[in-house]
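I have a structure here, written as structure tokens, and I will follow up with some questions on it.
A single protein chain has been removed from this complex, and every other one stays in its place.
Our next item is chain A:
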Amino acid sequence: MSNPTPTQDTKAEPAQQPQQQKPPVLEEDDEFEDFPVEDWPQEETEQGSAANGTSAHLWEESWDDDDAAEDFSKQLKEELKKVEASH
């Protein structure tokens, strides 16, 4: 313990720097934050606002890709035609 305190302080600094850079590795949004308020009425929820008129369309149930002009479909169609012709 012969070291005077100021020297210890300067020594500690570089060691702390890499530690300070570390936290961003884990994104903040990984964690489910606590809510600032305890309770709220339904009117203040997404559901509450949706019930007031604009019904939200959140999910697509029909997504089958029937666009024959899409690259993959077009090439697949060509390829299958070739198979047909060769038989």
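We take it that contacts are C-beta pairs under 8 Å (C-beta built on N, C-alpha and C of every residue); 3 or more make two chains touch, one makes a residue touch a chain; residues count from 1.
We take it that contacts and distances are computed from a predicted model.
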{"item": "Omitted chain (choose from \"peptide chain release factor N(5)-glutamine methyltransferase\", \"U3 small nucleolar RNA-associated protein 4 homolog\", \"Exosome complex component RRP43\" or \"COP9 signalosome complex subunit 12\") - UniProt protein name", "value": "\"COP9 signalosome complex subunit 12\""}
{"item": "Residues of chain A (touch criterion as defined above) contacting the omitted chain", "value": "19, 22-23, 26, 28-35, 37-40, 42, 44-49, 56-66, 70-73, 75-77, 79-81, 83-84"}
